[in-house]
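Read the structure below first, then the notes.
Chains shown are a subset, placed as in the full complex.
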């Protein structure tokens, strides 16, 4: 029970911060979420689990899916992925379209939307049933209950002009091989995956365990690839706030506009938080605070 | 002798890569360096030392001094430094002037030139003899032999139009308080510091040791601040190659155009490499390869 | 016959410049054009006509249609057009996507692709049959033979990822009201209009005649609006070469990647040139030279 008391303590301490952020409203399907939802879950590579709050309730993982997307692509084609997407932080307050233009259609990294769309296009070269195969991949990570939310998929499609602009723009530069609609459909399905904190924590454990799922012993990525996915999460996982997250929290992680954040302590555990109220950079306010307190009190920053 | 054999092996393996880069030539004082110089040094927090090649020969540390600059400033004023400089990777292939303009004179982070100049301006608020005080600060880190190279200082001044543009531009936005020439003089002195790999490795040990110089027991920064400097080195320490360095090497570090690179394994050791031939991003080609092999073979990536 | 001898002279003088440019190849339907085609036509507001070379052969007017698009929109809604598009030169070597992002989806002017697409969206508010109505509008200008080239329309659609990116991006910012495909279809039809130099010269005469078609006496625009369309052609009519065209030629005009250029001498005449070989800015090499010689020898620059 080593982390239970700490989680309980942090949960109580952070709870009063509710009310200071905004739930994502760029698509109707996300805007109706209860802003007071709040859960935390830890799972260690030895299989211990610690949870508090709404840790069993599923929510839209949104951009957290970009890690599954990248991991699956590296599993399939290895370092070839870097021919189509960069590996540097975007550092651009104006989002990625400007950089796409300067850099001739090559997205800066796989965790901005343009980059995830390019990786999705790569996946389509190698997967017969990209949506089904993605669910199977997450199942391998021991999360059998994962599903797409078709309402979210449709809502993304109805309002996805910005993503459509990105894919069209990359295709104009020759960096998208498949049909625009096919790439977007696959990408929106990934974004619509619903998981709980408990499931997210478990699903990221292979990244804390040098590429192997602890429960099954199945190797997902080789040691080097797993560490490198962590490195990219640290440098690129939080949009314009990547530097601040590394500074405050000091763990590799990834956030989504659904209010989820998941982070990895290499060699030990993964931790997931869910709270839908976002700061201006699109990251969960309570989520970041929980992780900051967690590393400060445990000393488990990687630095 | 645990790392000696490994260093010898890596040294021999990397040596044939000589001849593929270019020595820095933006100032004459640096362009005359012997491009075949090559040294490596490790020092652990227990005081063990391992060296190979030209590890005792001093060279111009250049941008590595930005870490001393930041550490001294945080030591003096703590988190106030972040009112004048950002903490995010710059991610900009066009260097920092564009961003300075968009962001109204606030540099993106303390490890780009503009950011180091802003931090230098802050130091001038608190130091009576900024040049002497900087040498004393490095002496505290147990490197008594440190000195400025006045030829390099003068060469920087004679060719420093780009840095003069940055300081003037920030002053136009009200982000520089002191005289242009005073800020530049102090900055150029920092850049001109000469140290050997052995000295660099020792001087960075406090960052591997949670803020305390192992040999003297003197605390330079508190635990949190020390970890945070490491975080900034990881996200911002290698200009446009920060993401790639995190990916390949997986350690916090800082490079300089003099060909030096120093990196930190938290809780264990620091390692410095010197080889003047640079890649297009201005980082030492052999230096990066040495560090990549070191973490691959020891498994000591922080990820 | 006052201009015939001059046209013949200029034609002979400029003809040897053939072979120095590239025919537009971004869509297959344009890349097959005979690069040696070359024609010039002048029509005065008194109805005199002067022609040489392939002046009666129709070609794809491409971006020249942006002037018809704007004129028709101003005719319908007047200055309200400026709520949706700017009036300043774009001055951006990286094309317009960067500016669109900085300026929140408002295109810089109506003669860059993004601007013409926004104006097209506006037209759709007011026209029941936008394609047919556009042909009728050009017919009013006394060019009865005008038609769309459906092969070009299809070719634009098949390769129009960049334009699709622009419309999607503007729609993400709320600056497009109609369906993406509807806006693009209307825009591509405009671009595919085929006219000869003789027809182009005639169709622009109303802009030389303070808004009135000389032959019919029909007023298309009021005096002020007609002059203002000329002003926009001068400042924005030649992409990155607008300043150079004003400097060398000194007339309001508009070019298209089909190799056509048409210019206006206010109060006197209009002149159209066709030669498909383009310079790097996408303007007809021979076309610009013809116009430069015309104003130099007649002194008819507006400056």
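Descriptive notes on the structure:
Which chain is which? They are A, B and C, in the order written, and residues in each are numbered from 1.
Operating definition for what follows: a residue touches a chain if its C-beta (ideal position, glycine included) is under 8 Å from a C-beta of that chain, and two chains touch if they have at least 3 such contacts.
Since the structure is predicted, the reported quantities are computational estimates derived from the model, not experimental observations.
Here 3 copies of the chain are placed, and the complete complex recorded in this file has 4 of them.
The working rule: only the chains that are shown with their structure count from here on.
For the self-contact between subunit A and subunit C, the two sides draw on mostly identical residue numbers; the shared fraction is above half. Most remote chain with respect to subunit C, judged by CA-atom centres, is B. One finds 55 Å separating the Cα centroids of subunit B and subunit C.
Subunit A and subunit C have Cα centroids separated by 47 Å.
Multi-chain contact residues of subunit B (touching two or more other chains): none found. For subunit C in complex with subunit A, the touching residues are 94-95, 97-98, 100-102, 161-162, 164-166, 168-169, 171-172, 180. For subunit B in complex with subunit A, the touching residues are 86-94, 99, 102-103, 108-109, 223-224, 227-228, 230-232, 234-236, 240-244, 246-247, 250, 252, 266, 296, 299, 301-303.
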